[in-house]
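Complex shown without one protein chain; remaining protein chains in place.
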Amino acid sequence: MKNTFGNAVSVTIFGESHGAAIGAVIDGLAPGLPVDEDVIRHQLTLRRPAGRISTARREADEFQILSGVYNGRTTGTPVCILIPNADTKSGDYQTNIARPGHADYTAECKYHGYQDARGGGHFSGRVTAALVAAGAILLPALKQKGIMIGTHVSRCAGVKDVDFAADEATLALQLAALNDTAFAVLDASAGEGMQSAIEAARAEGDSVGGVLETAIVGLPAGLGEPWFDSFESMLSHALFSIPAIKGVEFGDGFALTDRKGSEANDGFFMQGDRVFTQTNHNGGINGGITNGMPVVFRCAVKPTPTIAKVQQTVDMKANTNVEYGGRGRHDPCIVHRARVVVDSIAALVVADLLTQRYGAEGWK
Amino acid sequence: MKNTFGNAVSVTIFGESHGAAIGAVIDGLAPGLPVDEDVIRHQLTLRRPAGRISTARREADEFQILSGVYNGRTTGTPVCILIPNADTKSGDYQTNIARPGHADYTAECKYHGYQDARGGGHFSGRVTAALVAAGAILLPALKQKGIMIGTHVSRCAGVKDVDFAADEATLALQLAALNDTAFAVLDASAGEGMQSAIEAARAEGDSVGGVLETAIVGLPAGLGEPWFDSFESMLSHALFSIPAIKGVEFGDGFALTDRKGSEANDGFFMQGDRVFTQTNHNGGINGGITNGMPVVFRCAVKPTPTIAKVQQTVDMKANTNVEYGGRGRHDPCIVHRARVVVDSIAALVVADLLTQRYGAEGWK
Amino acid sequence: MKNTFGNAVSVTIFGESHGAAIGAVIDGLAPGLPVDEDVIRHQLTLRRPAGRISTARREADEFQILSGVYNGRTTGTPVCILIPNADTKSGDYQTNIARPGHADYTAECKYHGYQDARGGGHFSGRVTAALVAAGAILLPALKQKGIMIGTHVSRCAGVKDVDFAADEATLALQLAALNDTAFAVLDASAGEGMQSAIEAARAEGDSVGGVLETAIVGLPAGLGEPWFDSFESMLSHALFSIPAIKGVEFGDGFALTDRKGSEANDGFFMQGDRVFTQTNHNGGINGGITNGMPVVFRCAVKPTPTIAKVQQTVDMKANTNVEYGGRGRHDPCIVHRARVVVDSIAALVVADLLTQRYGAEGWK
Partner (left out) sequence: MKNTFGNAVSVTIFGESHGAAIGAVIDGLAPGLPVDEDVIRHQLTLRRPAGRISTARREADEFQILSGVYNGRTTGTPVCILIPNADTKSGDYQTNIARPGHADYTAECKYHGYQDARGGGHFSGRVTAALVAAGAILLPALKQKGIMIGTHVSRCAGVKDVDFAADEATLALQLAALNDTAFAVLDASAGEGMQSAIEAARAEGDSVGGVLETAIVGLPAGLGEPWFDSFESMLSHALFSIPAIKGVEFGDGFALTDRKGSEANDGFFMQGDRVFTQTNHNGGINGGITNGMPVVFRCAVKPTPTIAKVQQTVDMKANTNVEYGGRGRHDPCIVHRARVVVDSIAALVVADLLTQRYGAEGWK
């Protein structure tokens, strides 16, 4: 369904950039899961624009949990979380101009002029705040089960961060640290390089993109519902909903395609009762099902489409070719802000697949 | 749902490598669509192993349409297409060994020993024949609507094919030609290089991977159901169901991440009544909705996991570490065979999104 | 899915009786449909308790449309409608007592004590206000298409209303009149008899039930998606979600079971271009698909479970048998209030099936 995703656990999102509020409804959660409003607040802060490398739009992101949580725990009935919009300046937008790289033109084709085009409307990155909140509801419960999720800016504006540790214990420490980091990199100096490049792009009236790399540790082997609801299918489905994501790869992804089978396969071995792989080229997933190793995936985030530079486009009402110079408050880079959206998407998909396998009762 | 995919048009698949038959049920098709058994036969032939670069398993892929087609047209009720298995040699498989890179271990974790492990069972690439047939049912109807789909081996064993033409008319000719090509490349000499490299890998007891690039021309602007059922979401969901696919990217995909916004945006312009983009870095999709330009995407196909070389793995019954040298009949490369699976997936997703937008009545 | 229903058009509901708010998200609506807040307000008023025959709880039902409507028309993106709770008195409820006929005990079994039991929580009839609002959003658009929906109290407390007119034009007038009637009967004197009986039951500390009969006129022939999404399947699915509904029948329903085929079949005849049936024993549906005649169905509404009389039950914490005398503010009858919930359910199902058949584009 269009704005609902997930089978056993589902999320429904709604709202427009300049409407009254955005929000999400999460359904299918087991009863009794701990919910921590501070975690939600923290995750929203990580997504929120800040400093010179972000849009000037400032949203407090004060949220309200309207249902489904009682005495700090999920009730098992739908959780609605609402985030009112506060700082909206609709005058900023010329709604008859199709901004290149945005959904303005395609929304016009699909909604025939009835869409709320202000600030990108329902297509605005603003709506990702609802996704972040939805995922954040799940984080304490996943943590209780020993599952951690974290994302770093693996590459941004051509600057590369170091790689995740291969060792699971070290990786878990990295994920914990990332979650306290405003600009999520493993190597702080890489992060400084990226931020300088972002500021430089901004100064030119341009924008930059990057690659987000995510790891999930602590997943049981056996998650994923092939064929069609393989772990990769479900996750990529939800990830490609995030505006600006144009590629998703698991494990070594596209880099596998130039290798031999002998270089791409991950040999198994037993240690104690548990089966490990010697390498993790397949990103913790074989045949669409988790194998118990860290799940690792990467998302390609294209450069923010809104730029100050003059671009060629069309006036959709006048049906004429026009030049357009970006106005409105926008980000020269959203890669670092998107990482917490990716974490939330991952949390939702993991909760769904866990619940499909073990049932709502299985969370007890 | 696990083995059912799609909203307005859905496909359900079933079957195991060494069972009686594999098949698919396609539901939600408009009544009166032309169905051409020769097209199905042709598509199955393109998928079928052939020559020295493929497995020795030879399946006639004689299919039967059991329902939903009458007098050469869809009835509007479910179409079941069945493909009996003929050439199965179960003695080839040691089912207690977890073959590296395969689903053996994860299936064991998920199905606790009850899975039909012979030949990979339900996880076998054999099941993709059912997907190919399912998609092939749709091709004549899509063609009638002016929609063409085609895939070439963009890269294989490190050898690169030329790119798709930027010009839509030329691209359409390329797609038509690809569909008559056994080893789908645009540049025949690249194809020879790839096939030599595949044979060399086979001689070493190893395997190779590659990248498939697909284009869809003739789509109306306005297809895709954001957020969650964006064109990219639906397509990637289905694509990641195909065994061996570890990455999916749209337009310039990961290559966009090192560019500036001014280099990634596709400016719009009008010519006559129609809006075009000057470039197609976004692969014909903005905000998850088609913009009327060719949809272009690429899939990373990992090297075939089964190889003759000795690998380290575990015996899942004895719980011991063992060495394993691949037996059974397998392909040193499946990239060229997978392309028709990708075409079928694309056809199914396009039919679904068209039907969501225009209804079953909209096909009249 | 649990709190989401519908395929092409879906509704998601959330909220608890004594929580901050209840609400609904409607997705999949075509863009440009007229939305009339007065219609929503009117429908909510028809549901609202009033007078001596209802609970003393008084809710203003001030609603807010948070998204998906712009300049009085649907945008095509999700509509969230929110209804804050105002008049809540949680002290009224002893949450450890399983009230007979309510969901208290089954919620305890399912949610293990984590449910928000105040006022019945998510199981409260209060949540039907969200359904009423969701359906009311669709009424102007359906009216534009010539589709009218109306429900009368066919039977209540043993008192019977007259039947719907067999003639379609007269029936349409009856439906229009019902929509302006607080206590929806066709024969005012029957309505008075029912209301007296309700007051009498209240005086005894007891409650009454009844039968709601609904008609939909103006539907095109050909709606419904057999087998599983037949018109009857979809409608009954949604109707049985309404608390207190224990039976649903279409056309003459259970009364057909004692007849002969010759008395149950509806003969067809042509008049001008259109096909009619001579009788309408099958309620406008053959084989799960509308035939163009009025769709007629009836719902059995059981007596309100909360009564003042002493009942035997259990204390779910103490695990003891106890006597319970109903407290809290409740209705001696909800039949007359439920009718507008039924109308909304019907509107949602009709919109879904229309959209499946004609697409979102088909509403233009």
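Before moving on, here are some points about what is shown:
Residue numbering begins at 1 within each chain, and the chains themselves are lettered A, B and C in the order written.
Basically, contacts are C-beta pairs under 8 Å (C-beta built on N, C-alpha and C of every residue); 3 or more make two chains touch, one makes a residue touch a chain.
No experiment lies behind these values; they were computed from the predicted model shown.
The missing chain, though absent from the display, is touched by one residue of A:A8, A:A98 or A:V248; that residue is A:A8. Set against the missing chain, the residues C:V248, C:V295 or C:V340 yield one that touches it, C:V248.
Considering the whole complex, the residue from C:D61, C:D161, C:E232 or C:D352 that touches the absent chain is C:E232. Chain A meets the missing chain through residues 7-8, 355-362. Contacts to the hidden chain, counted on chain C, fall at residues 1-5, 7, 13, 98, 100-103, 105-107, 109-110, 122-123, 127, 155, 157-158, 201, 204, 206-211, 220-222, 224-230, 232-234, 236-241, 243, 245-254, 256-270, 275, 277-278, 282-283, 285-292, 300-307, 309, 311-314, 319-321, 357. Touching residues on chain B toward the chain that is not drawn are 1-4, 7, 10, 12-16, 19-23, 25, 27-28, 31-32, 64-68, 70, 73-80, 82, 110-112, 114-116, 121-122, 364.
What we mean here is this: only the chains that are shown with their structure count from here on.
Compare each chain's C-alpha centroid with the centroid of every protein C-alpha atom shown, and the nearest one belongs to A. As for how the two copies chain A and chain C face one another, over half of their interface residue numbers coincide. Chain A and chain B have Cα centroids lying 26 Å from one another. If you average the CA atoms of chain B and of chain C, the two centres end up 45 Å from each other. Within chain A, the positions touching two or more other chains are listed as 1-4, 7, 13, 110, 122.
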